[in-house]
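Have a look at this one before I ask anything.
Here the complex is missing a single protein chain, while all its other protein chains stay put.
Should a chain be cited, it is by its letter among A, B and C, assigned in written order, with residues numbered from 1 in that chain.
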Amino acid sequence: MVEMVTAYVIWHDFLRYLIFYPPVYQFIIIPGLIAALVVAIFIIWFERKAAARVQMRYGPYEISPRTGGATQLIADLIRYSFQEIIVPRTVDAAIYFAAPVAAVILSLMPLNAIPLTSNPAFWPIPMDYSLLVAVALTTLSPIFVIVMAWASNNKFSLIGGVRESFIVTAYELVAVLSMLSVAASMSTFNLVDIVEAQSGGLWYGLLNPPAFLAAFIATLMTTSGFPFEIPDAESEIVAGPYTEYSGLMYGLDMGAAYIKRWVFSVLMALVFLGGWAPYVPGTGFVLGYLVPSLIVSAKALVIMAVMSFLRAVYGRYRIDQALGVAWEILIPLAMAAFGVGLAEAYFHVYAHLGVMAVAG
Amino acid sequence: MPARPEIREVPKRGILGRVVAGNLEALLLGVKYFLDPNRFTLMYPHEYIKLDTGYRGFIVLIYDKCIGCGSCARICPTRAMRMIFLPQKEGERARKKYPVINYNRCVFCGYCVDICPTEALYHVPYHDIVYHSMQELVLTLDEFQREPDYATAREGIPVRYVFDERRGLVKVKAEEKQAQPAPAQQPQKQAPSTPAPAQQAKPAAAPAPAPSQAQPQAQKPAEQQAPAQSTAPSQPAQQPAPSQPQAQPTAAQRTTSQPTQPAAAEQPAEQPKPAEQAQKPERAQGKAQHTEDTGTQDTQSKSQEGGS
Amino acid sequence: MSTSAQGIVDRLKSALGEGISVEQLKGYLELQVDPGRLVDAARRLKEAGFDHVKSVTAVDYPAKKQIKVIYHVSSMLDEELARYVVGLATYVDRDDPVVPSLAGVWLSAEFQEREVYEYFGVRFDGHPDLRPLLLTPDLAAQKILRKDFKVVEEDDYLKLTFEEYTSTKRWV
Partner (left out) sequence: MAEASGAVALPGMEVRQLERNLYEVYIGPAHPGSGHMRIIVRVEGDVMVEVDPDIGFVHRTMEKLSEGRDWMKNIPLFERMAILDACNVTLPYVEAVEKLLDVDPPERAKYLRTLLCEINRVASHLYGFGIFGVFLGHSTLYMWAFGDREIFVELAEKLTGARLTHSYPMFGGVRRDMPDDFGKHVRKATAYMRRRLDEYAKIFLNNPNIRSRLEGVGVIPKGRAVEMGLAGPNVRASGVKYDVRLAEPYEAYDRVDFEIPVYEEGDSLARAWQRVDEIRQSLSIMEQAVDWLEKHPREGFIHEKFWKTAPPIYKQVYAGAVPYAGKYRVKMIPLYASLRVPAGRSFARVESGRGEITYYVESDGKDTPYRVRVVSGSFRNVIAFKYAMPGHRLADLPAIYGSFDYFPPEWDR
């Protein structure tokens, strides 16, 4: 019997296959663009307020005294979007416009490989090698920051671009090693299994702290968090790769940095803080998908808040010192973390919990 | 007893001590100040610092006491104060000259106030006055005698900073000096010239722009009796009692008794007003107009109407 | 224990050899040397312990058609000499002033000689890179610190009448 093509059916299919189809939904709504935008706004506001409290001042206040200047960020957003975009004549225009957009898209890519529920209906891609895919995708966006630097044909941005390329060599290995140490201890690349292994209350972050610390510092280095704010150090090289950008383009660049930090935080929340640990996702959209993703987002928000608080405490490293910290301290730390992961696998720490069937 | 050189060296730290202890100390200090912030920011338009009399703010001329010696114009380092000759009147040997000030150039160094042999110039303890154009910063002789209108005092909360061991500076609400002129000693014809509500100590706060030079004269005696006895006089604008006991009443009559033909020699400010009043820029126009028509009535009614 | 000013004068005389007139002024001792023997006197002073230049000054005397260049030197390392400042002065003709540069002897004189060059036009030969330091080249060409570069000063009185001033408020 031919089904009646009614408005309801179209609306239902439209919702199911376009809006709530996991890859699209994850990319656009919950951990994706909209959530990242809301989080970026909250984090910037929190960063300015926290730094203000430490620094004997009030932070954004005058725009809405009762809510402590919260609407300041919306005002900034509007300002960025309506500001005039000045394009210098000596700029290689085509790439100049493409690079920031590419940087934003690529920094969002890893979200496709991140599961937010154990309910298979809501997995964006088959989850067997999701950890590997997520970590691999996080390495793409720095390339476009360097392209931005080259396209804007300005001395300061060239220096900024070169520094970005140095920093990439420093943190890539550390990020990958610390993230993959969990695969060693749980002998699986499936993020869902990793989260379920930790649902017994034994978070991997507590069990393998060196890995958590190495991943945390690596995230700071990727998104030029405060001790490592080297590519766009304003007191040395004005704004680094972003010097020639203005208006919405500059907003896009800043957005790319915050989105990258948000994606890393979500990944770390899943791997180290047990994802949706205490809550067992049910079936259906709200219980099975919305609630666990909010829990993961909350944990990621905590990690980002700690990262942005460091602005009030730290200065800025020199590029060679940052590389020194990465190579001399972080890589051995990450190796140690990997060793701890192997030790856990050897002693069947997680397997002993009877949750995980030993592979092979 | 005098200075002794003292050799010191930078405090050393072991490798582990530096990395772990240093980071921890810095982070803990940051968290400590995050939880208990020590902030003494002045929320400027909502609060303003009520400075005491010694502050070198705007400068005001007391017309009667100025003897036109010109030493203030000669000492002014930035040529912000210069002398201007008043038009020669019959029955006068030499033309009289008085200082006028240009606040575009004034650096508030206070040399003119310090050098004036008859204390004819005094500082008003506020400096944050808003003008609409550079032109208004150049004051005529008439404007120079009036205290600038301190708009911040009308809606801001007066605040004072007090030193403190733990917090450095602490904001304290400056206590409101009730300068209610005691009517008893007040010369009977002079009702309290500033309106009763929100009695601001400074005459400048009188909402209506005080009419010309006579008003500050009349204004001052109102305050002068009340705080005479307090040692640190908080009101900046007072007439020193000893030097001119009888100045106020005669000044007041003079404006009332000769409203039409130019006043006597010592009132030249009165006489040039009709000339200047015509060309004054529009904003001041209303003011001059206002003072002109009320100038003839008794000062008391003038202040009442002025107090609207 | 502190040697008196006279002690310093004797040390100077012994260091600089024959008849150098040492004049005790308010705050510093002045030595007069003609330009030819400037570098030699400077080198001797340096050996005597005066190890840095505090200020290089030039004074223009249009009447005598001369420019006087003074090097105020003193010592940082020697406690005794640190209490006194010695002015090594030399007179140079006003129209084409050339002074041997002491940047070779005291490195600290280099920047200040550039400054004297741009203000007075005194050429220091032997100076590493004699360029104007503070002023733009075209302003430096006018040698502004010489007495013949006049700066117009205002006087105490306004040139307007009372009516003109109160109406136009021009600050002339």
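Assume a contact is a pair of C-beta atoms (placed from the backbone, for glycine too) under 8 Å apart; a residue touches a chain by one contact, two chains touch by 3 or more.
Here the structure is a predicted model, which means the values were calculated and not measured.
Every shown chain that the unseen chain touches in the whole complex is listed here: A, B, C. Here one chain is not drawn; of B:Asn104, B:Thr118 or B:Gln135, the residue touching it is B:Thr118. Residues of subunit C that touch the chain left out of the display are 25-28, 30, 51-55, 57, 59-60, 70, 72, 76-77, 79, 82-83, 85, 87, 106-112, 119, 133-136, 144-145, 149, 151, 153. Within subunit A, the residues in touch with the undisplayed chain are 51, 54-57, 89-90, 155-156, 159, 226-227, 229-230, 233-236, 238, 311-321.
As for the chain not pictured, it touches subunit B at residues 1-11, 13, 18-19, 22-23, 25-26, 29-30, 40, 51-56, 69, 71, 74-78, 107-111, 113-119, 122-123, 161, 163-169, 224, 227-228, 231-233, 235-238, 240, 242.
The rule is simple: only the chains that are shown with their structure count from here on.
In this assembly, the C-alpha centroid of subunit B lies 45 Å from the C-alpha centroid of subunit C. Note: centroid distance subunit A to subunit B, computed from Cα atoms, is 58 Å. Against subunit C, the residues of subunit B that register as touching in their complex are 70, 73-74, 79, 82-87, 97, 100, 102, 104-105, 135, 138, 140-142, 272, 275-276, 279-280.
By the touch criterion stated above, subunit C contacts subunit B in their complex at residues 154, 156-158, 160-163, 165-167, 169, 171. Interface residues of subunit B, counted against subunit A in their complex, comprise 26-27, 29-30, 33-34, 37-41, 43.
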